[in-house]
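Note that one protein chain is taken out, while the other chains of the complex remain in position.
We just call them A, B and C in the order they show up, numbering each chain from 1.
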């Protein structure tokens, strides 16, 4: 009897963070050569190190542990599919990387292998002016796209804090939240459909009812959302069709000052609940954030000391509609004791919100000396009523860290509406981290703090993330608690779509789908 | 060696439409007794026949083939879970039934078994005025709910054509489309989270990030949508938390007449693309619909013969915003040659749209005699640009049917915006069916016509359904074609969540997940 | 829906007289397939209801009750969905006023 062995190794990709052996690497590169041009296969140390991390601070002394073996830069869905098929046959991890702006390590190759950098897939394939859609490669940034669309009076309103640098594909992989989502919806609502390479290399087109330019279908199971927000663990989006809006005629973004947090919180709720049709969002700045800004932000330094909290609201639409809505919101603000901060701060700060990755990168030691710090942001989805309690608890966690070490600095909190009704808020705490001083001990304290931050959100009926995802050390431990029975569904879906665990392995505790609990071993 | 057999039968529920044997029925009722009170277990013929069908016409001479063996009316999630657990152990089909207003047989027990009627789970569990949510049993209707909410100035804007009689749970199971969804979103956007009984009897709470009152999470996979729109094949939603809006201050719903379809179509597109903030929807009536209305609708009978197409648009919001938007839309309509139809028709017809199940139930023979007819509606999701071509092709299909028999009458078409940008339309053709004259031959011709209708939608880049679902005979044959690789994902998900195929079996060709292609055998 | 748009005819509280109730106003043809009796009350041409479905006879009060119920139903729906209805005719008048060129001062 002859037994035919399958071509590749049997079983899942190995649960290891070791680099590929020279033999395996050589075999991999040999397999990739017929698929990609030479300049699409990057092996140089710089190319690989640059794609080992995301902007969120991490223990720099362990950088070398997460460097991919190979970086590829495909230019088409077919090339991505061919690469993934090779990886699946050879049981080598594949990690998709888009803008690399994520804050939960989605694009970080925890088990090395192949990083698929999608930046060369940045074409505009089709602009449909009649149905108001655009079909793009997922490697395009929203800013570049909108520069093109503006010529036609159109607008793609997906607006993260990393607006100028994050890419459409990353927004799909993380199911991102948008600053103006209360008016236009978030990424999940704006992406109509996309081509997606599954972990086996099969290509799936997924949309509403698997339509191409359809925003609402009820045909078959609703699968689109399953392939958004999976942090690259279910495959790679390569080409997406997006819903376009008319570029707004007018913008209004008043900022108001309050002498106490409670009034500011109440006012934020009232603004969001008003149901103004052009309402695109409200933001609440807490006392710690105001203190931080008064220390370092040109606009706020001269503000009087009795400014203790800020609220802003923003409207987009036709001028007549925006004026009507604006008057209503100004009246509400007045009733809550707000003082208008003036046009310059209002307009300047709002414009700066589209590009928060340009935040000043320094903090303070406890004795006030300036230190170079990296910015990190922990987010959660929290109901309006729970925002004050979550804020207090989070600041406590940070205060506790800072009592122990100067490595961490509390830069205050924002809470942004997620929806037009003001039901829930992207609640975030900005943390300065003195990255060069991070060692295993400080990192462990930070991971514990992250877990505590997540636990507070859950204890208050929230979700651990409104935007970033929750697969980083610390918070990820609580994902099974958050999802409950849903976590088993995640494991079922993962195992069924990625039988060999090659797609971004080690994330979201999904190793459990393959009988391994690697919660602690990959730290 | 002792082998312990599992308590119930092994394998899937039988692929049969035969009633349960007396022994099995007796055993089932015995198992249900400890879970439910006597008046929650309905065995009478009338109780069972009344829950055998939905309003869509079907071959009445085969009614007896789809009558459930038992109807249960649980009052809590725990009772539903217990019933499903028993069904799963005994391998007896379970079919959830809410308002029973669906048009694709989702609530029809194709393989008999147990119908779970959720109408007794109609409580308002919690009204949260601060975060603007309400938590209800899924057996409540939107109309009853809104009567209660109005006292608080609140509004739950999920507005199907069956508004007074369809239930929240049915909206979840079908992932329904809402008439005013272009302003407020559709069911998927309005339902924040729900308790859901899986086919094994496990209870899953699912929402955004499995939060309770969270509208936007990025924690873990996005599972909520998977448990909406499955037509009861993945379980039963029992308790849902909904997002609430302020009850609108003002409504404006102008209707305009056109002397040709092309101008009306162009005008509809321009109204939707304008991006007016209070825009809640636009509707296009084609020539066949106008002819039908002129024959039978009080408002339209006296309309002059040169009215060949109609367009309406509706706005909700504050009066000042609605007036600003209304002026803009009136100007656009004027530029497209529209004639305003007057306040009476505009207001009357718009109000009637919330209750389309009250449509006059008669049609005409080819020689003009009035006949009793049932109403059926085939829908699809179609891009704006494809609406005219799809309309022409669909009318051709109906004309062909009608040439053969008087059993079918073409009642014309509507196209409703699905989204604020006007990218896609719920496109529907209303068909009168002389149900008493339906026989196997006429039914077969109808099933073929349905398949052809679905094929036209797909050929034009659309989806087979924007709202109803696509599991009825005819259209369901094309689901694998529409979903492509996504259909395999459906099969994987179904098999993993319903290992014994007990949950609404025979729908959506999901028997294929269990190695059976029952496409033809259950007709 | 304004209540003064109700169909004409005796009110629901008018005294009931059999002969009067069973004598609807003379029908007026309004289209090839429809006729009208009371204002706003349209009926299918009786010649089209002779084979498969026969026309029912209603007393006048019931015909009017059905019409009025429909008006009530529509008015209820408006109130159910929004606090008030803005009429299109107001908006139309406003834009027509705005688009009329202002005559030059004398």
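By definition in this document, a contact is a pair of C-beta atoms (placed from the backbone, for glycine too) under 8 Å apart; a residue touches a chain by one contact, two chains touch by 3 or more.
All values reported here derive from a predicted model rather than from experimental measurement.
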Listed by label, the shown chains touching the absent chain are A
For the chain that's not shown, point to the residue among A:150, A:399 or A:459 touching it. A:150
Among A:22, A:38 or A:298, residue touching the chain not depicted: A:298
By the document's definition of touch, the residue of A:59, A:348, A:484 or A:499 touching the omitted chain is A:348
Of A:24, A:120, A:247 or A:395, which residue touches the hidden chain? A:247
Touch assignment to the omitted chain, from A:202, A:319, A:477 or A:492, lands on A:319
What is the set of chain A residues that contact the non-displayed chain in the whole complex? 143, 146-147, 150, 155, 159, 247-255, 294-296, 298, 301-302, 316, 319, 322-323, 326-327, 330-331, 334, 340, 342-344, 346-348, 351-352, 354-355, 362, 364-365, 368-372
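Everything that follows uses one rule, which is that only the chains that are shown with their structure count from here on.
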On a C-alpha centroid basis, what's the spacing between chain A and chain C, in Å? 57
Averaging C-alpha coordinates per chain, one finds the centres of chain B and chain C separated by a number of Å equal to 31
Touching at least 2 other chains, the residues of chain C are none
Which parts of chain A, given as residue numbers and ranges, touch two or more other chains? none
